[in-house]
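For this view, one protein chain was removed and the others were kept in their places.
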Amino acid sequence: METHGFAFLAPWLIFAPLVGLLLNILLGGWFMKQPWGERAIGAIAASASGAAFVVSALLAYTVSAAHGELMTVPFAQWIHIGTLELDWTFRLDSLSTTMMLVVSGVGTLIHIYAIGYMHEDVRFKNDIPRYQRFFVFLNLFIAAMMILVSGDSYMMLFVGWEGVGLCSFLLIGFWYDMDTLGRSSWANSNAAKKAFITNRIGDFGFLIAGFLMFWRLGSFQFDQVFAAAPALAASDHTTIILITLFMLIGVAGKSAQIPLYVWLPDAMAGPTPVSALIHAATMVTAGVYLITRSAPLYTLVPEAQYIVAMTGAVTALFAATIAVGQYDIKKVLAYSTISQLGFMVAAVGMGAYVAGMFHLITHAFFKALLFLSAGSVILGLERGHHHLAHGHGHGDHHEEVFDPGDMRNMGGLRKTMPVTFWLYMIGTLALAGIVPFAGFWSKDEILLDANLHYTGVYWILTIAAFLTAFYMGRQIWMVFFGEARHEAAAHAEESPAVMTVPLMVLAALSVLGGALNLPFEGFHNLTHWLGHTLGEVEAMPLNGVVAGVSTVLALTAIFVSWLLYGRNPLKAGQPDPLKKPLGLAFTGMENKWFVDEGYWFAIVDRYVDIARFLADKIDWEFWHDFVHEKVIAGTYNWLSNSALNEGLDKRVIDAIANGLGKATQWLSGTTRKFQNGFVRSYALSVFLGVVIILGYLLLK
Amino acid sequence: MVDISYYILLSAVLFTIGAMGVLVRRNPLIIFMSVELMLNAANLAFVSFASMHGSLDGQIFVFFVMTVAAAEVAVGLALIVQIFKSRHSINVDEMNSLKG
Partner (left out) sequence: MEFLSQPLTLLTFFPLLGVLALAFIPGERKNLLRWTALVTTLVTFGLSLWVLSMFDASNPSLQLGKPYDWITVAGWNIQYHLGVDGLSILLVLLTAFLTPISILSTWTAVEERVKDFMMFFLLLEVGMMGVFLAQDLFLFYIFWEFTLVPMYFLIGIWGGPRRIYAAVKFFLYTMAGSILMLLAILWLGIYQQTFSVPEMIAKGGIPNGVQFWLFLAFTAAFAIKVPMWPLHSWLPDAHVEAPTAGSVILAGVLLKMGTYGFLRFNIPLFPQAAVQMAPWIALFATIGIIYGAAVSYAQSDVKKLVAYSSVSHLGFVMLGMFALNEQGIEGAILQMINHGLSTGALFLLIGMIYEQTHTREIKVYGGLWKITPIFGTIMLIASLSSMGLPGLNGFVGEFTILLGAFGSQAIGSPWFAGISAAGVIMAAVYILYMFQKMFLGPTGSIVEEVKHHGHALRDLNWREILTVLPLLIFIFWIGLYPKPFFDLMTPTVHNLVAALPLP
């Protein structure tokens, strides 16, 4: 196939991070012995990711120069059996290049941030050599994510899909031998395992969708599937619904939707750059990308679309309620991410693919910003705590467990960490949907679509948006305002430039990101750009009512949060002011509505019970020990020993043999007397014999 | 021409004498002589029947018998000498070590 422009560079999307990874594996050990080693490792990893960004930009340019024409870059064959044809082929169109830009762009910024963050993190955790490993995993993630977004078939996408799942596992479990507070524990590795297994449940759905697709639509390749789908939808509607719904299970796993969202909050066990990159900006949006990519399938089945939209909307609201009751700065953001992913899934479910993608992009900016700023806050507290521990001499502070992520330990950080404060503020305003920050425009577009299509979804999302603004306001007041509730917060220190500069870039993007797709005539850039891939969609103008309602609600929510948390700042040890008025409901929010406990009780414990039962009772006691040992071997032993050996052999056969022997003995005892040794008596018997025989012969 | 029956009669008498000698006497040398007597009785019968039938078969057999007898005496005398050397007696009534 003829390729244009820079399309030939497509494989370097993957090779660039792989080269970085290999360099860091091979040379990292040596680097770590040098004084400048950490910076070298970070630089290699960041430039590898940066190279991928450059390639993405060149590819996007190539696509745009070709007016959004689809390009495929075949690289190698993968699995060819009969009619099954899977290839390593890159797909370049406006949708995939957009994703590439987001992934590698945000990814590179986070790489740079991580150089500074991990430098301190490994020191607080007392394991400096692990620095190298972090960047290896991070590059591996970029490579896997690039496979995901650039694949030309569902199965190549799946390779990336599980690949990022693996990286997520590795990075959540990065501090695998401790919990989030650095104590020796199984907690982090449990979180990692939980993420991987939950994702695998989603992957199971993805696989089934794939099998159905292959046998009913004849291919995994996107264009072939989409070409065959309308005919099947006409003849066998149910199959398409099944395909899309099984795919939704996959989406629920990867993009943390109900009922598979539970892994994402636990995933905060990973270092903060990981939470920002994987569990906010890029990987978790893969599900949204998948549905957008499969738009031609979903468009055929409105029933499935409705289910997707409702799933997203309910998740958005549900997660938002939990976010209100959290105390951990990252947990709030995690539930917020689930909630925002719900917005995106709802959008793509409604067929508002551009709105979903738009929100995906802006969310990547402001959520990465928020997470990284949260990381800065956490490190700031760690520094403060560290400072204190050293200042107060030895012994007395070592026993105390200090949680630098707990917002109840913070307060008043506005003064000690001003840069971080302002960055966090920008992220919050963007997330809360305040004009003119990026989040406002994208969220508004989703609400607009919902208002047009499904009123129910619209109302749910609107409430979720209200809660979003509320819990972000709560966070801001608790973290940055009031008085420090812990000594560490009072002594918190600002982060270095290597961390804050990438944040500033992200902040700028969070402010200006809305410009990608303003709801004004002539500014629907993203709509047109993605239209090359998704088909021209009608760009919607701003709806004053929808925008007005959401803005008023957001401002109200922030005001309410000020009333509760800003006007009378929380004191150390004081319970949350919402606890009293909400009562039991707030206990539910605090405890994530006990969903984890429910899953644990209903599924995990049951599975362990069943596995134990099968292994111990059925397989070992019954099958191995009883059937095989007792029944088969035992019966054989009984037969051979008791029945045949003792019974037949000893009693019957031995008796016969012994009897014969005894008879012979008796006989010989009797006859031996004839042999007296005297030759003449023998001669006499011979003589007598002759006489008898002769006599017989003669007298016969 | 003497009637064949006389030869046979003589042969039978000689054989009986030999047989009685073997059964009755205790000296192995005498027993041997008795055995020789029996063999020669048989030889006599062979020769007489051969002459009666006009065939040489019987005569040839006599030579075999004589050869065997010579060999038997040689082996027997050697045994007797050995037994005497070890036991200082050749009384056959004392030789019962092959008793069962």
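All chains are identified by letter, namely A and B, in their written order; residue positions are counted from 1 within each chain.
Definition applied: a residue touches a chain if its C-beta (ideal position, glycine included) is under 8 Å from a C-beta of that chain, and two chains touch if they have at least 3 such contacts.
None of the values given here were measured: they were computed from a predicted structure.
Among the chains on display, the ones the left-out chain touches in the entire complex are A.
Here one chain is not drawn; of A:20, A:163, A:325 or A:566, the residue touching it is A:163.
Within the complete assembly, A:192 is the residue of A:48, A:115, A:149 or A:192 that touches the hidden chain. When you scan A:128, A:201 or A:560 for touch with the missing chain, the hit is A:201.
Although one chain is not shown, part of subunit A still touches it, namely residues 76-82, 84, 127, 155, 158-159, 161-163, 166, 169, 173, 176-178, 184-186, 188-190, 192-193, 196-197, 200-201, 203-204, 207-208, 210-212, 214-215, 607-608, 610-612, 614-616, 619, 623-624, 627-628.
Here, only the chains that are shown with their structure count from here on.
In the complex of the two chains, the subunit B residues touching subunit A come out as 19, 22-24, 26, 31, 92-93, 95-100. Of all the residues in subunit A, the ones that touch subunit B in their complex are 671-680, 683-684, 687.
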